[in-house]
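There's a structure below that I have some questions on.
Only a single protein chain was left out; the remaining protein chains are all shown in position.
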Amino acid sequence: MTDSPLPAVRAVGAGTRKRPGFWRGLRRLPLIPIFVLVVLLIVPALSADWLAPHDPVRGSIPDRLKPPVFFGGTWEFALGTDRLGRDILSRLMHGAKVSLSISLVGILAGGVLGTALGLIAGYFRGLADAIIMRLVDISMALPSILLALVLAVTAGPSFQTIIVVVTFVLWALYARQVRGEVLSIRERDFVARARVAGASDFRIIVRHILPNAANTIIVLATLQVGSVILLEAGLSFLGVGIPRPTPAWGLMVADGRQLIVSAWWIAFFPGLAITLAVFALNLLGDWMRDKLDPRLKEV
Amino acid sequence: MKRYLVIRSLQSLLALLAISLIAFAMSHLTGSPVDAMLPDDAGPEEAARLTRLWGLDRPLYEQYFVFLGNALQGNFGDSIKWQGQTAFGLVLERLPATIQLGGFAIIVSTIIALPVGVLAAVYKDTPFDSAGKLVALLGQAMPNFWLGIVLIWIFAVHLNWLPTSGHGGLSHMILPAIAMGWFQVAAFMRLTRSAMLEVLDSEYIKLARIKGVPERRVIWIHALRNAAIAPLTYFGVIAGSIFTGSVVIETVFAWPGTGLLAIDAIRGRDFPVIQAVVVTFAGVFIVANLIVDTLYAYLDPRIRYQ
Partner (left out) sequence: MRSPSAPPALEVRDLETRIDTKLGLIKAVDGVSFSVEHGKTLGIVGESGSGKSITALSILRLVPKPAAYIAKGQVLLDGEDLLEKSENEMRKVRGKRISMILQDPQTSLNPVFSVGFQVVEAIGLHADSRRKALLRRAVEALRRVRVADPERRVDDFPHQMSGGMKQRVVGAIALGSFPRVLIADEPTTALDVTIQAQYLRLLKDIQAETGLSIIFITHDFGVVARMCDKVAVMYAGRVVEYGPVRQIFNSPAHPYTKALLNSVPAIEEDVDRLYSIKGQPPAFWDMPEGCRFEPRCDVAMQRCKTEYPAKFARAAAESGGHCANCWALEEPEWIPSRF
């Protein structure tokens, strides 16, 4: 029914969505996810060094295994303490720094690498395209956690190792999506005009193609913050991610695992923090996709 | 169709080769495997003997082909940690438990996710749809290891309904399967829902209704057959990630499968076993994807008749 009654009817029917301007979209921000992220992730990550009530690494043995306030504990240790007498709340706040920095750096690295390769593949086509796309296929066929395990074992657990793992897991998705975008953008008039005007390939890519692929890249990046946090937490939980005693959320869950019966708060709160953060990030990512790039399907 | 499958198989082979390269590189990146395997009190003659015995004095590419040849025969050498057992033998011994749990998780998640995804699309924007969305979002947000621990805490410790961990009958599989499968249910459900929404809006569904096809048949046959194609491509990813997820879940639930073996081997720096696990997992993952692609071609005649 191309003779569809009117645009508004299409907006109601599923499948087609209108694509409003960026600023008009921003006016209806998803406030709850943003609030959760600010309180849970951003503020603690930026200010843990001043705001955290206790030292995240050094505990005091007399204060060990204190329950949270309302569960027989005191405000001194609002979320309780762990086996070494370290304050859970303080560790959570410092853990936010780890989660946030790993996801930002990892996504930046994976995104830049993937975008660059995607631009090259899509713009120059030919042999470069063939090689890059084969690499994408291979990389997507590799189970990511295994790769991470192997890397972690060979290189030893550290911040850098995790960044390498995250980059390795992420780049292929960017490369594929960006390449697809570039293939359609390069056929557009303004690219041809720039070429006629004598612009260099580099200039065309950076000034004309990249800005037009930006929405896709931004949406992908937002959608992936959550999964990177999950990946990092999983690796840390397995002991192949962030090394002790750095307070990483996944590591904290691992620490509390054996004590789940007697001191549930040690494992429960960091897991809850991961869940809430990822939940909010996914909501935000979905929202961004709907606003900026509705064609991008669930990835 | 044939061409498509040949290409896919070749790609799979390429991916397997890449994995084997990575597995091979692994043992060499960390310095000579001899250092890792020798007892601390062994002298230099012993080291030199082992180096020659394992062919470590040969050029790297030669070593790789030897490794590849051995790997193809399932020979990854002997385990370091588990004395007297071959690495591949250990993996094979543990594989059934992993397949048992993973298979159970896949079947249960599919049985739940597919109908819920379809119904969420049919009853779009109703409370049912919202509830489904919430379950999906939760599943995609909870870390599986934490979910496993919380499930043990609630259902095994507090309520005492199910065993906390270990290998056993159906009751032992329920909690790990939930912890493992929830994320997959979420992804599968959302994919099914969005594919269904698109299909239900299509002209051929309209034509089916015009023909007088009963609504139930429209949804479960005409629409689902089309909508199932998208989630199915994801099925390979699910199968693969259930396998890799077993590393975490088997650790949490002390389930004696390959995942637990992998972690134990990593902790014990047992390289032959790690190599064997990595190559086996990758093989399973790649074969699962190949099967899915074949199924995909069967479901979508546009590919079958290319």
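Observations on the model:
The chains carry the letters A and B, assigned in the order they are written, with residues numbered from 1 in each.
In this text, a residue touches a chain if its C-beta (ideal position, glycine included) is under 8 Å from a C-beta of that chain, and two chains touch if they have at least 3 such contacts.
Given the structure is predicted, the values throughout are model-derived calculations rather than measurements.
Annotation: of B:25, B:213 or B:295, B:213 touches the absent chain (contact as defined above). Here the missing chain is touched by one residue of B:65, B:161 or B:204, and it is B:204. Counting over the whole complex, subunit B has residues 202-204, 206-215, 222, 225-226, 229, 299-302, 305 touching the chain that is not drawn.
The rule is simple: only the chains that are shown with their structure count from here on.
As a whole-number value, the distance joining the C-alpha centres of subunit A and subunit B reads 22 Å.
On the side of subunit B, the complex with subunit A involves touching residues 11-12, 14-15, 18-19, 22-23, 25-26, 29-30, 124, 137-138, 140-147, 149-150, 152-153, 157, 187, 190-191, 194, 197-198, 200-201, 203, 206, 240-241, 243-245, 247-248, 251-252, 262-263, 266-267, 269, 274, 277-278, 281-282, 285-286, 289.
Of all the residues in subunit A, the ones that touch subunit B in their complex are 1, 13-15, 134, 137-138, 141-147, 149-150, 152-155, 226, 230, 233-234, 237-240, 250, 253-254, 256-257, 260-261, 264, 267-268, 270-271, 274-276, 278-279, 282-283, 297-298.
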